[in-house]
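One structure, as structure tokens, below. Some questions next.
All protein chains of the complex are present and in place, except for one that has been dropped.
Now for chain A:
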Amino acid sequence: MNNVLRTTARCLQSGAWHYRTAQNNGELLSVWARLMCSSAAQKNLEEMVKKDKVVVFIKGTPAQPMCGFSNAVVQILRMHGVDNYAAYNVLDDQDIRQGIKTFSNWPTIPQVYFNGEFVGGCDILLQMHQSGDLVEELQKLGIRSALLDQEKQS
């Protein structure tokens, strides 16, 4: 009897919610709980990527990127004069960090979304920038790239 109490106390402390439900109602309930949590998280991500025209998931923040690839994304957007975008720091939230990889079906961070649509990671954004495609894509979003004005000046 003591053993059961001790085990339950330990589970409550560690917040092992799935273990407790398994004890009470069997495996099925715990699987359902996990599914509900993950689909709720996915739905949240869907809203997040649609809420703003430009959405990026990076390590760190635009002011202080914590990874070279994330920094590249921030710098490219800055060069084009895009300063009004949503940036989510995956280092702050492990659920987002893992969730967005599942949601996008893309294995790495950073991740870029335009108008709720996945664009790619740092490589793709860089190539789009170099090829001129990025200026065009921004135009489709109704954003005028700063590079267009620079060209006019020179």
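One rule holds for everything that comes next: contacts are C-beta pairs under 8 Å (C-beta built on N, C-alpha and C of every residue); 3 or more make two chains touch, one makes a residue touch a chain; residues count from 1.
Definition applied: contacts and distances are computed from a predicted model.
According to UniProt, the chain absent from the figure is "BolA-like protein 2", selected among "BolA-like protein 2", "Phosphatidylinositol glycan anchor biosynthesis class O", "Exostosin-2" or "Regulator of G protein signaling 9b". Residue-wise, the contact with the chain that is not shown comes from A:123, picked out of A:123, A:136 or A:149.
Within chain A, the residues in touch with the undisplayed chain are 69, 105-108, 118-124, 127-128.
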